[in-house]
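So, chain A:
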Amino acid sequence: MKKATYLPAVAGLALCATSAWAETPVLQVLTYDSFVTEWGPGPAIETAFEAECACDLQFVGAGDGAALLARLQLEGPRTDADIVLGLDTNLTAAARETGLFAPHGINADLDLPIEWTDADFLPFDWGYFAFVGNAGADAPQSLRALADSDAQIVIQDPRSSTPGLGLLMWVKTAYGDDAPALWADLSDNIVTVTSGWSEAYGMFLEGEADAVLSYTTSPAYHLIAEEDDSKVAWAFDEGHYMQVEVAGKVAGTDQPELADKFLAFMVSEGFQSVIPTTNWMYPAVTPEGGLPEGFETLVTPAKSLLLSPEDAAAKRDVALDEWRTALSR
Partner candidate 1 sequence: MLTCENLILRQGSFSLRADIAFDPGKAIALIGPSGAGKSTLLAAIAGFLSPVSGRLLWRDADLTDAAPGARPVSMLFQDNNLFPHLSAAQNVGLGLRPDLRLSAPDKASVATALADVGLDGFGDRKPNALSGGQQSRVALARVLVADRPVVLLDEPFAALGPALKDEMLDLVQSKLVAAGKTVIMVTHDPADARRIADMAALVTDGQVSAPVATDVLFNDPPPALKAYLG
Partner candidate 2 sequence: MAHSAVPVTARWPDALAGVLVLVLTLGTLGAVAWRAEWGDGLDPADWSAIGFTVMQALLSAFFSVMLAIPVARALARRQFWGRQLLITLLGAPFLLPVIVAVLGLLAIFGRAGLLNTGLAWLGIAPISIFGLHGVVLAHVFFNMPLAVRFILQGWLSIPAERFRLAASLNVPIWRVLELPMLRAVVPSTFLVIFLLCLTSFAVALTMGGGPRATTVELAIYQAVRFDFDLGRAALLACIQFVLCVLGAVLAWRVTGNDPIGTGLDRVVRRWDLARPGVDYGVIILAAIFLLLPLAMIVLRGLPEFFNMPAAIWAAAFRSVLVALGSALLCVLMALALALRGEMMVSIVGVMPLAASGLVVGTGAFLLVFPFIRPADVALLVTMLVNATLALPFALRALAPAVEQIKQDYGRLALSLDIAKGSWVRLVILPRVRRPLGFAAGLAAALSMGDLGVIALFAGQSEETLPLAMYRLMGAYRMDSAAGAALLLVALSFTLFWICDRWGRADADM
């Protein structure tokens, strides 16, 4: 971003300037890394919000979604963050438990395949986990068919990556007590387990596997940004587990009104219209012009799966043990 302080002198001047002009309020948003890059939604959203808030919106990147929560917990109540943006529903139970969040108080008309009732966390985008493979190749029709096939896949570790955890919940939700059996059958399909999404996706693109765990919206990136229609998401009969990405207001914020304003902005046009082609997810509120061209080609699952935050938290450890046991053999 263009706010780098190049010299201590400049910093000093800026400091004088701020105190002289009855300070521009600063809103700090703690989010994941890819949100704040120049290719992510951050820059456009910053420009749009600053145009109407008379404030300075600062994004702070903190690794991926899982790292985000850890970072907040490290900082504790002394955190400077006013908003935390980028947790998903598998993490919100733990986030709520920290007691660091306040209710968002927004009543918005959300375009989610499910009903949203969480008072603390407000969605800004969502998507379906899916295996992404190459067009023209045999695509299994279900998790079960994948497990029975010879297809080679790369997945992420649920202990270090949010998609990895998403797949864990997907299998658990779809198969319940039979999840260990499915994992056992899947184990010979799994080429390897990476620590993060980037490594897995990179390996898939380099031809290491037939498919990679990602999102149904991933092909949209290749289609729209690279004009490449060779990547497709596999639609599975069991339905697809959802990732709903949310933001929450930090209870101890020194800018409560500005934070409320930001959350309201988050579910408005200025924010939502940026999401599809920068974060490559579905916007929580469909923009006035509809979704960008290319999104209509994406697979839409017949069934949306999602555990409540509390269920997800309760089932996580068991599911993780099953996964580890099945894949360690």
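Regarding selection, all candidates are chains of the complex that A comes from, given by their letters.
FYI, a contact is a pair of C-beta atoms (placed from the backbone, for glycine too) under 8 Å apart; a residue touches a chain by one contact, two chains touch by 3 or more; residues count from 1.
These numbers come from a predicted model, not from an experiment.
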| item | value |
| --- | --- |
| Selected neighbour of chain A [touch, this complex] from 1 or 2 | 2 |
| In the complex with candidate 2, residue positions of chain A that touch it | 1, 3-5, 33-34, 36-40, 59-64, 66-67, 69-71, 73-75, 78, 80, 94, 152, 157, 159-160, 165, 187, 190-199, 201-203, 205-209, 218, 221-222, 225, 280, 321, 323-324, 327-328 |
